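Here the complex is missing one protein chain, while the rest keep their positions.
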Amino acid sequence: MNTELIKAENISFKINENRLFHNLTFSLNKGEALHITGSNGSGKSTLIRIILGITPQSKGSIMIINNNNICYLGHKNALKGYLSVIDNLMLHGLNNHKDLNYYLEKLDLIKFLDVVVANLSFGQQKKLALLRVFLNDSDLIILDEPFVGLDKDAHDFVKNFLLKELETGKAIVYTSHIDCEIESKVLNLQ
Amino acid sequence: MNVFYLEYLKLKKKTRHWIGPIIVFILIMIAYPLTVEFLEKDLEKGFYSLLWISILLSMMLATEDIFLEDYNDGTLEQTIISISSFPFLIAKKIFIYWFMIGIPISLFSFLFSLGITKNLNISLLVFPFAMICSYIFLNLFVFGSALSLNKGSVLGAIITMPLALPVLIVLGKGVIAIQFGINYLELLLLLLGSLSIIITSVPFIVSYIIKAHLE
Partner (left out) sequence: MYKYIFYFSLFIYIFSLVWGVLFTQEDFVQGNSFRIIYLHVPASFLSQSIYAAMAISSVIYLIWRVKLSAYLILAMAPIGALVTFLALFSGSVWGIPTWGTWWQWDARITSTLILFIMYLGLISLHNSFSNHEKADKLLSWLVIVGFVNIPIIKKSVDWWSTLHQSASITLTDKPTIDPSMLYPLIGSIIGFFGIVICLIIISSKVQIFKREKTKSWIKDYV
């Protein structure tokens, strides 16, 4: 049985003739994590966007199985500042999810349900955006800097959640400056 | 259905974007008689030109940042990852904007036309013209604001205005046809035909443009 979810061969990318990365080859199977690291401006987010199919690569080929079933959280968290927490959840179709209350409680968001998102702190907004990841049913989870702005508890919570997801056979791609103690393949963009 | 409701919810919360264009339209309509001497005959003369142009302007205001917010907060990225028929979504979004802004403005066009010309027949015929032209303008400006996404609305206006000029000419013809009671159905059908072409093509073009923006 084929368990490969992503297969990339010799991917290069350049913007306005400035080369970001060159000849990257990697693959990802079910139950595996891929940690993309690198200094600022090395093209981590761009690589994520190439995997997502938003940005086309300059050279090379990339194949993703089941393109439409990806759970993605980027720098921009797709929250509407002028809507309340519950409205935002509705926007993403999560307001009736059976596990919603469990996670809201775990992340200390339950008492903010009617608060307008713009009045939440950065970390709280990040947690709210992460709810979409927790409640996903995708095979592939792609996260761009998921740990930025989180306190210790939330950090551990996210980490444990991701470990659990890996055990159930999902695949994860994430970028991070720091090592976050998830056993994963590492792709260093320099 | 879901998308309709969500866009409605978003517009309702952003009163400035929803009510704003309508109020600007009403203000221009109110300002018009003030700039003309109070003899009523003169009032009628330039009224319809101003009506079409103010519909054009308020549609421009309405679509000024139709995609900007979704672009800035990352909703557009999420959408093109998860939804397979992006053009259809855009078509729905434009429809909601027309429903919430275009139709009220058409209704006010009818009322102001009635108030100024005191002629019910003409005003009743102006109403469908206003409905169709507001939808056409909306689509055109959506195209322009997609191209000039996050570069300001002036650029969008420069791009879109030339595209809207033929519609204005047809509208001018339309008013004369209505006033003389001839051939206005033909012009209405012409507008309806162009509208159907625009409705079907603009969402596809806009979806390509937005994908290019996100790259």
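Letters A and B name the chains as they come in the text, with residue numbers starting at 1 for each one.
One rule holds for everything that comes next: a residue touches a chain if its C-beta (ideal position, glycine included) is under 8 Å from a C-beta of that chain, and two chains touch if they have at least 3 such contacts.
If you're wondering where the values come from, they're calculated on a predicted model, not measured in any experiment.
Among B:Leu120, B:Ile169 or B:Leu189, only B:Ile169 touches the chain left out of the display.
Touching the chain that is not shown, out of B:Val3, B:Ile96 or B:Met161: B:Met161 (per the contact rule at the top).
Summarising the interface, chain B meets the missing chain with residues 143, 147-148, 151, 155, 158-159, 161-163, 165-166, 169-170, 173, 205, 208-209, 212-213, 215. Where chain A meets the missing chain, the touching residues are 15-18.
One rule holds in what follows: only the chains that are shown with their structure count from here on.
For the pair chain A and chain B, the distance between mean C-alpha positions equals 38 Å.
On the chain A side of its complex with chain B, the touching residues are 49, 52-56, 68, 70, 72, 74-83, 87, 90-91, 93.
Remark: chain B residues 2, 6, 9-10, 13-14, 69, 72-75, 77-78, 80-82, 84, 211, 214-215 touch chain A in the complex.
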